[in-house]
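With one protein chain held back, the other chains of the complex are shown just where they sit.
For chain A:
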């Protein structure tokens, strides 16, 4: 673990070259540098442009449905018998998850940059759906790259994307899952770099993506901070969010990073158990390396090959993580923990029964950890859990685990 961080100003990162300490950066083939330079220049200009910001805020309010509620889960909190637990209800956003905050922002960037074609990678399909949605609204063509195995597992989202007018491109290389979909999206981008905007779905990839995805998702933390102050007159004691690539987590955490009294927990997918090696928890059990354009913690073998991951939740089933999380881990600012498949499934059922809120399996990892954490705290303390998505998309998975066939 890194040293005590004192008064580090987290809002100053990444640095001018796109690094968070040794992490981040821009590890792509030469052809794409021009596109990343172009994107960075456009974003640096537009982030200060009042018209762009006003349009983004308007879309978040009237299209996404923000602000999302901060809900005090009283019954669950009482049952746990520790800290008061609050849910940041990103599941109530249009399209059902936090992903849309980012796709609205990036599609707006694409519009201001005059791009007519957008592409995206997707694992479970949530980012693909959110990308297809904003492309439909802005009249842009949209191609979504998705692993062949994921296409079979997520037939409903595939059809949803098609209804939204997107083309779903089946990726047959490598492990046929999210990381390969991202490789293929990069390959398509390099071939159509002149007129195509790549909407990356998480706070990873080459600079400036980790920064701009974080900025677009930071609306979550800004709202949560204001809502805590309004409802309780004080900041929460802890924040909990699941971490795959880590966009919902960095969105919640970032506006609180300089609040030293607020503890933070990023919850990775422990799969069958971190000790089994079959998981998707690079911050718990990986090492730094280079993949998909950035230096970050990765799941890799002794020869530096990326290894296959496992999680019951497709959205967390990724061998890397956003570079800012790697840095926050080394700095000791955020604690990264893991929750196994079984614990997440238990939390999925528990929240559904106790609060009538069905979390996405990704978010259920955060729910499970929050319950463990709350038990160690007093009823005067509070925790904000990012309920990053709704569980409708996972009903089929849960039913299959229950041995029930749903057609």
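As a convention for this text, a contact is a pair of C-beta atoms (placed from the backbone, for glycine too) under 8 Å apart; a residue touches a chain by one contact, two chains touch by 3 or more; residues count from 1.
The rule is short, and it goes like this: contacts and distances are computed from a predicted model.
The complex appears with one chain absent; UniProt names that chain "Tryptophan synthase alpha chain" among the candidates "Response regulator", "Methyltransferase family protein", "Tryptophan synthase alpha chain" or "ABC transporter substrate-binding protein". Remark: the omitted chain is touched by one listed residue; of A:70, A:85, A:186 or A:252 this is A:186. Screening A:11, A:29 or A:231 for touch with the missing chain picks out A:29.
Residue-level contact of chain A with the missing chain is found at 17, 25-35, 173-174, 179-180, 183, 186-187, 190-194, 287, 289-293, 295, 298, 300, 302-307.
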